[in-house]
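A single protein chain has been omitted; all remaining protein chains appear in their positions.
Entry: subunit A
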Amino acid sequence: MPWRFDAFEAYKFCAAVPSVHRRTIASVPRYFHTLVASRTTHLGTLTPLRLVTSAHRCPIASVPRCFNTLSASSLLNITFMNTSGSEEEFCNERTSLMTTESPPLSSYHVETGISSLEDTQTKARCPITNESNNREARHEGVSVERDSTADSEDEEMSLKYGAKHVIMLFVPVTLCMIVVIATIKSVSFYTEKGGQLIYTPFTEDTTSVGQRLLNSVLNTLIMISVIVVMTIFLVVLYKYRCYKFIHGWLILSSLMLLFWFSFMYLGEVFKTYNVAMDYPTLALVIWNFGAVGMVCIHWKGPLQLQQAYLIMISALMALVFIKYLPEWSAWVILGAISVYDLIAVLCPKGPLRMLVETAQERNEPIFPALIYSSAMIWMVGMTEHSAVQQPSHQETNSDEEVGQSHHDNTEDNRNMVVPETEVHGAQSRTTSAVELEEERGIKLGLGDFIFYSVLVGKASATASGDWNTTLACFVAILIGLCLTLLLLAIFKKALPALPISITFGLVFYFSTDNLVRPFMDNLAAHQFYI
């Protein structure tokens, strides 16, 4: 199975900079953007280059948020009422290995126009270091013309690619939600009241509705202020380059999540199904699960295994939130965090925006916070000027992508890569020729996964309308995600991903639970069909 490592190795060998990729990758984060049409850029950039630079525009919004909650919780987890420390999603700075591979389609951010990024790149001619980033940046700065004549062709392809990327996000989000819903419906532990997080100290067991509302608002204020403080803390840490601190933090958090939370989860599942399990076996299972998870997430591993782990830890995190957030507080927090996301990303002085800008100035990938990344095929094409064919190293996500050759979209002045070149090592994969439209990955911050799953999980846990409400929230969230990506394509600037989905989700939750449910129940009672 091709590992990401190979991609990195291949990258090192690909000295030439195929223009192909530039366009490809360049357009990846903005696949909808016709502006991006760099189909005819003559000098190429190495794919990873682009990917990395694109990586700069990675989902910033999710980074700090997840980091905040992470940091806050890890600092305070000992004081939790129930020993389960709320391990928030943790940000992990993957190496350039990771970032080189897939361009982040940040559902949050896509920096404004490729032109702005280009300028940054051209200006920032960093000396070559061992950092692939810098090397890339140098190559990157070489050329940057966009040929707008290719826009039209791009448009249709962009739509297809756009669609593919949307689906690449739909699938993991759906999987995460399914895991959460399945757990909520079967394991009763996560719907029992078991105390509250330290961030939501006010109880909701009050006598009056007004008091309850007030308590939930106060809880929300506390939670959001913790998040804001942590975001600012993160930005400060990042500004002063305290990378080791951040790394350590992340590793600690993922340790807790992978070992402790999954142990709890497994325990509850066994209790639910009355499975007898001895401690040695359990220890072995948990140890293997956790160790492989740590390796996959923080180091190298097969892509799909890594994706699976990320989905699992997002689901675990979401389950913890669902259990420990009181009902009304959860809804208000969801709403507030969407507003916060909106503000933090769109306001000029927002912490997230500052983080992005700092990272761009330094030409580094912003913490690939625990970011879910999908497909990673990238191809090395040939440059205009060099007749050398570089071997391409692919990691195919599916054969389908490999097989896609849009011959009708070929560039005239572009040389196609011939597949079947093998790269050093056994793990090469051949790819079919072609172009540009290859699989580029998409990155989505885990914070998104978590909050979407919290919404759907809460809907399935607390709604009396049961499955209808869950279904409605699920569809609403997916449509919100789709719309967010569409808006991203239209406005071509950084947009937060949470607000639209969460708004739709909340609207549909409350309306389905209160309006649709009685209607459908009545219809079902009489067996009327609409």
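The criterion applied here is as follows: contacts are C-beta pairs under 8 Å (C-beta built on N, C-alpha and C of every residue); 3 or more make two chains touch, one makes a residue touch a chain; residues count from 1.
Methods note: contacts and distances are computed from a predicted model.
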{"item": "\"Gamma-secretase subunit APH-1\", \"COP9 signalosome complex subunit 3\", \"Metaxin\" or \"Proteasome 20S subunit alpha 8\" - which is the UniProt name of the missing chain", "value": "\"Gamma-secretase subunit APH-1\""}
{"item": "Missing-partner contacts on subunit A, residue numbers", "value": "34, 152-153, 155-156, 159-160, 163-164, 166-167, 170, 400, 465-468, 471-472, 475-476, 478-479, 482, 508, 511-512, 514-516, 518-524, 526-530"}
